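For subunit A:
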Amino acid sequence: MSETARPRTLPRYSASERSNHWVVAITFILLALSGLAFYHPAFFFLSHLLGGGYWARVLHPYIGVVFFVCFALLALRLARHNAWEAKDAQWLKQFPDVLANREERLPEVGRYNALQKLLFYVLVLSAVGLFLSGIGLWREWFAFSVGTVRLAAVVHALCAFVAITSIIVHIYAAIWVKGSVRAMTRGDVTWGWAWRHHRAWFRQMVKGANK
Partner candidate 1 sequence: MTNHWVDIKNADIILIMGGNAAEAHPCGFKWVTEAKAHRGAKLIVVDPRFTRSASVADVYAPIRTGTDIVFLGGVIRYLLEKDQIQHEYVRNYTDLSFIVREDFSFENGLFSGYNPEKRRYDKSSWDYERGEDGYVKTDPTLQHPRCVYQLMKQHYARYTPEMVERVCGTPQAKFLQICEMLASTAPANRVATILYALGWAQHSIGAQIIRTAAMMQLLLGNIGMPGGGINALRGHSNIQGLTDLGLMSNLLPGYLTLPNEAEQELPQYLAARTLKPLRPNQMSYWQNYPKFFVSLMKAWWGKAATAENNWAYDYLPKLDKPYDLLQVIELMAQGKMNGYICQGFNPLAAAPNKAKVLEGLAKLKYLVVMDPLATETSEFWRNAGESNPVDPSKIQTEVFRLPTTCFAEEDGSLVNSGRWLQWHWKGAEPPGEARSDIEIMAELFLRIRERYRREGGVFPDPILDLAWPYVNAARPTPEELAKEYSGKALVDLPDAKDPTKIVRRAGEQLAGFAELRDDGSTACGCWIFAGCWGPNGNLMARRDNSDPTGIGQTLGWAWAWPANRRILYNRASADLQGRPFDPQRKLIYWNGRAWTGADVPDFKADEPPDSGMGPFIMNPEGVARFFARAGMAEGPFPEHYEPFETPLGYNPLHPNTPAATSNPAARVFARDLADMGKVEEFPHVATTYRLTEHFHYWTKHVLLNNIVQPEQFVEIGEALAKELGITNGQQVKVSSKRGYIKAVALVTKRIRPLTIEGKTVHQVGIPIHWGFTGLTKPGFLANTLTPSVGDGNIQTPEFKSFLVKVEKA
Partner candidate 2 sequence: MALQSLDIKRRSATTSPTPSVREPSVGAVAKLIDVSKCIGCKACQTACMEWNDLRDEVGTNVGVYDNPADLTEHSWTVMRFAEYETPQGDLEWLIRKDGCMHCEDPGCLKACPSPGAIVQYANGIVDFHQEHCIGCGYCVTGCPFNVPRISKKDHKAYKCTLCSDRVAVGQEPACVKTCPTGAIEFGTKEVMTEHAQARIADLKSRGYANAGLYDPAGVGGTHVMYVLHHADQPTLYSGLPKDPQISPAVSLWKGVAKPLSMAAMALAALVGFFHYMRVGPAETSEEDERNAEKEVSHE
């Protein structure tokens, strides 16, 4: 490898996947912020992002529908990469090594590591929960019994809490693991990044690429 040559890269997300992700991400942020505004008085000021409490209340569910549809598309696209494997359990068992950046001790990781897969499952579940409970709360179009609405409110808050916390982890992981963000901004990762963090995937990719 020459000194001046840029590291060689592997494609990780197509332009369409990236767009999809960012639509989901932006709508999620809007939903989280407006949702927090309804959830806790301290965040009520956030409702101004959507034009004040009234408009935040009006827009939140529509944004939620956009989020859910896009999220569902994305999830379908990524589902096959998130199948649980035996080595994922081993990986999780060695989580302290993960946190300590001792990746060499870990089983080789495919396209996604166990935590990413877990995150995927959790987000899928909470998105479904948010969607269904959101329907229950959406008075503009639907009318349910008070008991149902009460339950929906609690489920919605719970799923939102799980989702937001998961996304905090997700975002932190992207910041922590350098070289990850470009996968979602430019679509590719360097060979080194892939070799270090997702070696099995790397091998699979280059095998295919060289043949």
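The set was built so that all candidates are chains of the complex that A comes from, given by their letters.
Basically, contacts are C-beta pairs under 8 Å (C-beta built on N, C-alpha and C of every residue); 3 or more make two chains touch, one makes a residue touch a chain; residues count from 1.
The structure displayed is predicted, hence computed values, not measured ones.
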{"item": "Single touching candidate for subunit A, where 1 or 2 all sit in one complex", "value": "2"}
{"item": "Interface residues, subunit A side, partner candidate 2 - complex", "value": "1, 7-8, 37-42, 44, 47, 52-54, 56-58, 99-101, 103, 137, 139-140, 146-147, 149-151, 153-154, 157-158, 161, 164-165, 168-169, 172, 175-179, 190-197, 202-203, 206-207, 210"}
